[in-house]
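Missing here: one protein chain of the complex. Every other protein chain is in place.
Our next item is chain A:
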Amino acid sequence: MHLLNPDSAKDRLRGADRKSGATVEQIFADGRLPPPSMDHLDELEAQSIYILREAFARLKKLALLWSLGKDSNVMIWLARKAFFGRVPFPALHVDTGKKFPEMYAFRDRFGKEWDLDLKVEPCPSIDAVDPTLPPAARSAARKTEGLKWALTKYGFDGLIAGIRRDEEATRAKERVFSPRGLEGGWDVRDQPPEFWDQFNASVPQGAHLRVHPILHWTEADIWAYTKRENIPIIPLYLSKDGKRYRSLGDQDITNPVASTASSIDEILAELDGTKVPERAGRALDHETEDAFERLRVAGYL
């Protein structure tokens, strides 16, 4: 197990070391194209809304997984845009019971303010989880079990999840509509083709689909959009005593990174240069080469 040392989060760029050759060519010739009527964030938003509406039209019983983090908050915002103010399906929080107090306060406040149909589902105890997994991964796998319980209890055929391709290599291979097996498992070797925004929405009896409306966003996109739309965030993301959380999970398996960014603008400036992966503070990603993949194949987000 090798946890990344958060103090190594140097804001240093490899490019700066390279010989800056005498010529830096102008890549965009002026006037090559007229300015687009939609900017980058508009495009991301429009695509996510399209995906959310497709999911709502094609699946019978949907829920949105609300982890309380920056990504799922953006997702709820997008759902409110897609459906003109109200999210027409439940927001499901699979609660490990080990989140930060700030996260619970956020849930209680915005669950009401956003008029969400909030469903909180507890996770089973650690004993119910595959004992061969490394400790942090095993702890995180409780969430997978909690999710399975919730699926059985409510009979959802679609779960909307806020994962992104840029977070982690296995997530980059995800489909927007990703079929899961009866056990909630992900068969990465036999994913159906998906193109032209035509999605595979048929679910075998008893199985479910994961829907990923922000798969094409990046961490920086999330922050830039959060700022533009003025979406509330949990203060743990902002620097305090020289550290901040880039990604929020359970208290015991999430660590802050060194950062002085105390506003979204400063976060964006920081991300502009960083080489440290977003999930560096997530212990479970680093235990063994394949721990994260094993979790995902078993149905983790």
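Just so it is clear, a contact is a pair of C-beta atoms (placed from the backbone, for glycine too) under 8 Å apart; a residue touches a chain by one contact, two chains touch by 3 or more; residues count from 1.
Everything that follows uses one rule, which is that contacts and distances are computed from a predicted model.
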{"item": "Choices \"Na+/H+ antiporter subunit C\", \"Putative tricarboxylic transport membrane protein\", \"ABC transporter substrate-binding protein\" or \"Adenylyl-sulfate kinase\" - which one is the UniProt name of the chain not shown", "value": "\"Adenylyl-sulfate kinase\""}
{"item": "From A:108, A:130, A:252 or A:265, residue that would touch the chain that is not displayed", "value": "A:265"}
{"item": "Given A:66, A:89, A:156 or A:223, the one touching the chain that is not displayed", "value": "A:223"}
{"item": "Where the missing chain touches chain A, by residue", "value": "4, 8, 10, 13-16, 18-21, 23-25, 27-28, 32-33, 36-43, 45-47, 49-50, 53-54, 56-57, 80-86, 88, 165-166, 169-170, 172-173, 175, 188-189, 191-196, 198, 200-202, 218, 220-221, 223-224, 265, 268-269, 271-273, 275-277, 289-290, 293"}
